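Every protein chain but one is kept in place in this view of the complex.
Let's look at chain A:
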């Protein structure tokens, strides 16, 4: 009797084993990720893109491509090598040409790197960097990119939002060239890393890299806000103000509330257009897409384009004087009231964050 049971066990096990090997027939996937770095460290959007690359298939090798110049580049490279266990290689292009991330030299660089090694997938995050450069790369490779991917179903099937997030479109890439994607990083959160693995860092030989004799695109300058507040795209709490705030001074209330909750400040297009805040705080379809744990909107009416940028938030709280504002249809908790009274009350009554 025992023998009968044992043999049956073996039979079933071998069947299961066969099943596993069939499912691993996916083709060899090697991914090149365009990495963004700033002041010597990798941006969180790049790490989210690595997480997304993991969903492409079992046997994937992930290479990060960094370009820039000087010591901050080398620092970023060594940080990139240990940012995620699935990174197998870090390629570094060190040249003055890449001091600022311009699309023209970057696209040529990606093509140059790809000619030396065949990649099945080329990824970047759906940030202004990725959106600027990746379509140019795709056109150079004569492939159609899939942009703003929120879910990866396989090595060539993806889901992306359309119609301001009111519908989800499942697309399949059927081309022969590399699959070029931009990833919506809010859909691929990064879990804290427990194991640390250091990838190899290799400097790319740029001696044969020929860009157009006269580079016709030149970086002139930039105006950025330096704040200690968390980055809007990856913050866990976002506090947004709309046009109802009426002035730059009033926005300070929003900033105080954000500081109390340890969150980032956002704004609607109307508020940015009116000049209350700079454009990098804009949340919405043509601004930043955010997916925080807590999203609080003060004086925001809830236009379709704004809602497109906040739909994936876990909890949405809305405060507005107008009870018919569309924002209340998406909000989990709505409070009809004057934000000029509600915000000071909240500031008073919220406990300090630990």
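What we mean here is this: contacts are C-beta pairs under 8 Å (C-beta built on N, C-alpha and C of every residue); 3 or more make two chains touch, one makes a residue touch a chain; residues count from 1.
Assume contacts and distances are computed from a predicted model.
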Ask   = Which name from "Ribosome production factor 2 homolog", "Electron transfer flavoprotein subunit beta, mitochondrial", "AP-1 complex subunit gamma" or "Myotubularin-related protein 12" does UniProt give the chain that's left off?
value = "Electron transfer flavoprotein subunit beta, mitochondrial"
Query = For the chain left off this view, which of A:62, A:81 or A:261 is in contact with it?
reply = A:261
Remark   = Checked against the full complex, the residue among A:31, A:46, A:63 or A:147 that touches the missing chain is A:147
Remark   = By the document's definition of touch, the residue of A:168, A:193 or A:248 touching the omitted chain is A:168
Remark   = Residue positions on chain A contacting the omitted chain are 1, 4-5, 8-9, 12, 15-16, 19-20, 22-23, 25-26, 57-58, 102-104, 107, 127-129, 131-140, 142-148, 153-155, 157, 161-177, 192, 212, 214, 216-225, 233, 236-237, 261-262, 269, 272-273, 278-280, 285-286, 288, 293-294, 304-305, 311, 314-317, 323, 328-336, 342, 345-346, 349-351, 353-354
